[in-house]
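One structure coming up, written as structure tokens, with questions to follow.
Every protein chain but one is kept in place in this view of the complex.
This part shows chain A:
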Amino acid sequence: MASTAPLVVRASPLRRLQKELFGSRLDGLISIALLAALLAAALGFFRWALFQAQWAVLSANSTLFAVGRYPVEQQWRLWLLTTLLALATGLSWGLLRAFPGSGAVRALWPRNDRWAAAILGVLALWRPMALQLTLAIQARWWGIAGLLLLARWAAGRYGPAIPQAFRRLIPLLWPLLYLVGMVLISGGLGLVQVPPSEWGGLLLTVLMATFAILLCFPLGVLLALGRRSELPLLRWGSVIYIEFIRGAPLITLLFLGQNILGFLLPGGLAPDRVWRAAWVLTFFAAAYVAEAVRSGLVAVPAGQLEAARSLGLSVPLALVHVVLPQALRVALPATVGQFISLLQDTTLLSLIGLLDLLGTARTVMANPMFLGKNAEVYLVLAILFWSCCAALGLGSRALETRLNPHSPSAPQA
């Protein structure tokens, strides 16, 4: 069919850049000054990074940063967990591509995925080398990355052949894996106990963040529903809880949690310091998630609940099948934003004496051998946090498009 749209002549990117930066004489001067400043800063940074910085502080302490003082002879459990995680990730990734949401085009290896696989490969090859790990450990990382990509390929290729009844159980793999992971990390069921006080570094940070994220979400949804409940006790309870938590800084709550739980519960029952902090993080984030979900609930027209009720659905059924799916989609960006700040808030654990990533960094920098190497450590820490948060953000945006198949941009069937 012949297009009747007017032909738009678009300037080449170079021309547009030229017009934006050097539109007038003043624009040109400002642009040159800014570009020069940027160039100088970049040069200074690279000179430092390549010639002055001493990265030995990281390679010498890589185990400490990764898992803290986790006993060496038990670390195989963490390797096993990492391998299982890689397999589950590859499997889910491949299945997501094999079964795209309705309205999306099915493509086994879209361009973004090829990029992701390439970046993963480069990281698996370069990171262990840059950290000067022993060859045996380097090989383990190659193996894990290879397994992930292999699972990704196999799931995309043979996923559709799995019987549907079985395929529907696959998402349950993740909660199961979480339980398996907890056992592998802390011990029990025949494994030697490793007390939480020996967990540290990235392990502790990721564990705290995932624990709090997983639990604060359902809690937040319940609080949001409670806040809109018609039962006064439930409503006021939720309001008071949410406003109390949102009115207090996290760090005071963390200190409060460390001290008060010991008084409130008899000695044996009070959880370990690490778990106390995990619960405080969870309860803190739940209040903010509740507010995000509430904004989603407000966005669902009252007619939706009415229509569901008029069809004979009970209130819980109407909430689960009609109201919440719509509300959570609206609340998703704000909720993920909350997860991201939760991940960053785990650094506050270092202030109550836990050895999360930042806490580990502080002990390393206090070591006379590595005095004055703060810039190197903090830079790597920042990059590490940034990549985790960026991954969360990308995941949320992908989820948004997947949950929104009837957006105006979706192809009309």
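Keep this in mind: contacts are C-beta pairs under 8 Å (C-beta built on N, C-alpha and C of every residue); 3 or more make two chains touch, one makes a residue touch a chain; residues count from 1.
In the analysis below, contacts and distances are computed from a predicted model.
> Given the options "TonB-dependent receptor", "Amino acid ABC transporter ATP-binding protein", "Molybdopterin dehydrogenase" or "SCP-2 sterol transfer family protein", say which is the protein name UniProt records for the missing chain.
For the chain not displayed, UniProt's protein name is "Amino acid ABC transporter ATP-binding protein".
> From the list A:L38, A:L256 or A:L317, pick the residue that touches the absent chain.
For the chain that is not drawn, the touching residue is A:L317.
> Among the options A:E243, A:D272 or A:E306, which residue touches the chain absent from this view?
Answering carefully, the residue with contact to the hidden chain is A:E306.
> Given that one chain is not shown, which residue among A:R140, A:R329 or A:R362 touches it?
Checking the options A:R140, A:R329 or A:R362, the one contacting the hidden chain is A:R329.
> Can you name the residues of chain A that touch the chain not displayed here?
Here the touching residues of chain A are 102, 301, 303-304, 306-314, 317, 321-322, 325-326, 329, 403, 405-406, 408, 412-413.
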